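Heads up, one of the protein chains got dropped from this complex, but the rest are sitting where they should.
== chain A ==
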Amino acid sequence: MGRRGKQPYYVEAAPPVDVNKNTEWFMYPGVWTTYILLLFFAWLLVLSVSGCSPGAAWTVVNLAHFAITYHFFHWKKGTPFAADDQGIYSRLTWWEQIDNGQQLTRNRKFLTVVPVVLYLIASHLTDYKQPMFFLNTVAVFVLVVAKLPNMHKVRIFGINADI
């Protein structure tokens, strides 16, 4: 590891009992920290590339986060690899698959809180000014509603229903 004298901080990872290989990576240590660090470094990247105000950079990060997480958690169904599970997950989005479909677990609560926190930071730093405020509100509304337990396997108006 390259450190002399000082030991690196170790974590233990027991193999989780999740047979769904698409979601079991989310139960390992370090996932939450990586997620938060990714958002922070994305903000730094937007700031350094565009030179806009911090609030505008957080708005950009919030909207990009909305687009990416909506697409991968709530739109794409099935698994990105050919699992030998006879396609039992091919009608479920990633959000519906995690934790074996159990609602209100720690992972799900964490993932629901992150868009809300992003929204608060972005709205505060842009002083609740109009076009950004509206966009941020739409983003957080859609994401939080999509993650509610009542929306499990619900397809509104048949959008994204099965083939």
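Note that in this section contacts are C-beta pairs under 8 Å (C-beta built on N, C-alpha and C of every residue); 3 or more make two chains touch, one makes a residue touch a chain; residues count from 1.
In this section, contacts and distances are computed from a predicted model.
Set against the options "AP-3 complex subunit sigma-1", "Enoyl reductase (ER) domain-containing protein", "Lateral organ boundaries LOB" or "serine C-palmitoyltransferase", the UniProt name belonging to the omitted chain is "serine C-palmitoyltransferase". Listed residues A:Trp25, A:Tyr128 or A:Phe141: the one in touch with the omitted chain is A:Trp25.
One chain of the complex is left out; on chain A, the residues touching it are 1, 7-15, 17, 19, 21, 24-25, 28-31, 33-34, 37-38, 76-84, 86-87, 90.
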